[in-house]
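Missing here is one protein chain; the remaining ones are kept as they sit in the complex.
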Amino acid sequence: MIDFQKVIESIYVELKDDINRGEIASYIPELSTIDSQNFGIHLKHIDGNSYSSGDWNIPFSIQSISKVLSLAFVFPIYKDTIWERIDVEPSGNPFNQLSLLELENGIPRNPFINAGAIVIADMLVSHFDNPKHEFLNFIKDLTNDQTINYNYDVAKSEQRTGFRNYAAANLLKAFDNLENHVDDVLDFYFHQCALELTCEQLSNAFFMFANHGICLQQKKRLSQSQAKRINALMLTCGFYDEAGEFAFEVGLPGKSGVGGGIIAVLPNHFTITTWSPGLNQKGNSLIGMKALEKFTTKTNLSIF
Amino acid sequence: MIDFQKVIESIYVELKDDINRGEIASYIPELSTIDSQNFGIHLKHIDGNSYSSGDWNIPFSIQSISKVLSLAFVFPIYKDTIWERIDVEPSGNPFNQLSLLELENGIPRNPFINAGAIVIADMLVSHFDNPKHEFLNFIKDLTNDQTINYNYDVAKSEQRTGFRNYAAANLLKAFDNLENHVDDVLDFYFHQCALELTCEQLSNAFFMFANHGICLQQKKRLSQSQAKRINALMLTCGFYDEAGEFAFEVGLPGKSGVGGGIIAVLPNHFTITTWSPGLNQKGNSLIGMKALEKFTTKTNLSIF
Amino acid sequence: MIDFQKVIESIYVELKDDINRGEIASYIPELSTIDSQNFGIHLKHIDGNSYSSGDWNIPFSIQSISKVLSLAFVFPIYKDTIWERIDVEPSGNPFNQLSLLELENGIPRNPFINAGAIVIADMLVSHFDNPKHEFLNFIKDLTNDQTINYNYDVAKSEQRTGFRNYAAANLLKAFDNLENHVDDVLDFYFHQCALELTCEQLSNAFFMFANHGICLQQKKRLSQSQAKRINALMLTCGFYDEAGEFAFEVGLPGKSGVGGGIIAVLPNHFTITTWSPGLNQKGNSLIGMKALEKFTTKTNLSIF
Partner (left out) sequence: MIDFQKVIESIYVELKDDINRGEIASYIPELSTIDSQNFGIHLKHIDGNSYSSGDWNIPFSIQSISKVLSLAFVFPIYKDTIWERIDVEPSGNPFNQLSLLELENGIPRNPFINAGAIVIADMLVSHFDNPKHEFLNFIKDLTNDQTINYNYDVAKSEQRTGFRNYAAANLLKAFDNLENHVDDVLDFYFHQCALELTCEQLSNAFFMFANHGICLQQKKRLSQSQAKRINALMLTCGFYDEAGEFAFEVGLPGKSGVGGGIIAVLPNHFTITTWSPGLNQKGNSLIGMKALEKFTTKTNLSIF
């Protein structure tokens, strides 16, 4: 039997003083001032146990990790009609996301590239009168934690400077794959990305993906099939153009964000979250990737 | 010696009842109601003579033809610094203009694709307090005609539906190749495209390109080198992905617009404008392309 | 406990008379004459039990499925130096494989696109004096079956008409990512693809991927980590541009071939092979895809 606490602590110790910590994302001013020394790990087992080390209790900007949660929110509402507007294939290179979208006539490759997440956001904006309020409640519910909130400064900052997302949303609109006004959809999208959670809160929010769709509060959030499918999407599309690399080296479904968070899932067993804000050249947390590689090497756990 | 009036009339007669007239551009509602039977030709020789036939005196939306005029307006102001922000190479396929822009790091291929013309518009917005007013005066001056105006409904219509241009402008902004606000630049851009001129007015406005930079009013508008270079750009980039075809079949520098206008230039000799609103599959006037092919075949005139 | 025999038989019965059977691959004349009514399923559990239905005992051309076996053959020899010459990322669209190869400077996206498998073939040609003989022995060994052989007519047919593979190999050579002569490498490659196995033989050959690298004969063929990594590659890259779809709908690592075979693996449990020669539009067996979707739906088994 694996002693998760010991494994996590040993990884923390091995990596906490690593000199090469990657680059902090600089395109959002509010994120650029984070201390690159931050490093936390948190594992939530479906048996109820938790294991953690380091800065697992400091909230950080979850950014693209939010795309999995917005998909999970929308999936029971729109069901498989989602896939009429978004594909489920890996995207390859991230540097030409608009090119891909243009070549593929406005159908985003998958829900985890920006264009795909913007279409998901559009669905939420269509469905709810106050999507930001509803989505925040969904997250508070999943984590059983009423303290969670958006960082409004981060959202505003993206609103001022997220020109590439405006380009994507307008291109979606040109292809008739956006129902609402660009500004309304992006207002929601920038807020969802600006959610701040700790490692523990993220592990808890993702609990349902390890537990056949049933969340920490024992509510059925997703059908078993929906939970499996989102796991499959995380595995094939969760890490930009490093998705194959992560599957190859770590072997778990997962999702990263430019805030330095990574969440990974072993279905039927646990969720594990790492946070270290320095990024590698592909935009994924450098120390986080190393930590998860060590974790699956040490525990010999993977879906493969 | 060529009898231009006779040539133009014979072409008019041969084509005016052609059954296949192409498709009217439908993406701008205001343009979609134009009668596809309209067909006019006007030639202005630098010796001062004019020749014309058909609907040469009806104003139409010049759309992309305006890109040559905005470049001519900005060239003497910004000189060769323009080429730090825009390239001078043909663009090939039009269906993936955003892809090209993305792959080439926000440097538009040439000033006649939309992204390039938007950068030119940005320069005018930076330079003038009231760019729309100044540009309109420039056109009135070139043509010696104070009646010319924007069609404000067409401009508004594009402002509401030109999502692809908003996408391009935001992508330029993301690459730091747009100084002003997207909305301000596109406001100017949509108006420049919504200018309405007759065939005669267009032939007169382009007089300077046939006349070493000296306009109809005998003012020096461009250096001889600048006039030549714009002619070269029209030849290589004036017809979307039919630029090679036009050079091959017609052999004159020229520019088309989705309003159905085509202007062509024989340096040292004349400008010739055709207008017929039905478009071929590449977005160029179907009857206009035929008329100009007939013109160069009958007269044996071309730059080659 | 699942009654695999019953499940497989029920799927066989449900699909065997399906009217829509897809299109037989026609580009290899020898394959085009196969009867589209053929349909077989075979499951090999690591506990030693076998379950099967239909035409599980008829040999067919395994084509691209061979790419997994050649990778497994070369992996213990070249170890991770393989990844200096081939990447591990999904490839997306199959229609532009040469474009991808060109844009990425001759480094194939993964070992399961043709260009990647050709580089693997090059490694075997470099390492063995008689690679065809050695590879055939490897397959005979894996399956404990000395009757297996290449179909030399199929190989010759590809040699005469496989211009796209010649193009890929020459492009690899241009990028200095092929050590041997194009003809020598493709001679091996066309033969590996022309191997003929039954569903049972394929399930047996893939046994090691379900069993931590230990084959049916209880020989250690791959390290546990190597077996996992090949499973990860099958999951992310095994089905051309339907890899995401297969992960999403079926949720097992797998590999298809244009001969109509599909092999899938549930690590620690079993391998399952289907064969039905008609292909869907993406080039994967139409009935085989349906059969495996039904299988994971009925059994609720998947890695997710």
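General observations
By written order: A, B and C. Residues from 1 in each chain.
Everything below uses one rule, namely that contacts are C-beta pairs under 8 Å (C-beta built on N, C-alpha and C of every residue); 3 or more make two chains touch, one makes a residue touch a chain.
Note that the structure is predicted; figures quoted are calculated from it, not measured.
One chain is not depicted; across the entire complex it touches B, C.
When you scan B:Leu15, B:Leu202, B:Ala243 or B:Ile263 for touch with the missing chain, the hit is B:Ala243. The chain omitted from view is touched by exactly one of B:Gly40, B:Pro59, B:Pro131 or B:Pro253, namely B:Pro253.
Take chain B: the residues that touch the chain left off the picture are 87-92, 109-110, 224, 227-229, 231-233, 235-237, 241-245, 247-248, 251, 253, 267, 300, 302-304. Those residues of chain C that touch the chain absent from the view are 95-96, 98-99, 102-103, 163-164, 166-168, 170-171, 173-174, 182.
The criterion applied here is as follows: only the chains that are shown with their structure count from here on.
Taken pairwise by the contact criterion, the protein chains link up end to end in a single open path, with no chain closing the loop. With every chain reduced to the mean of its CA atoms, the largest distance from chain A is reached by B.
Relative to the centroid of every protein C-alpha atom shown, the closest chain centre, again from C-alpha atoms, is found for A.
Separating the CA-averaged centres of chain B and chain C is a span of 55 Å. With centres set at the average Cα position, the gap from chain A to chain B is 47 Å. Those residues of chain A in touch with two or more other chains do not exist in this structure.
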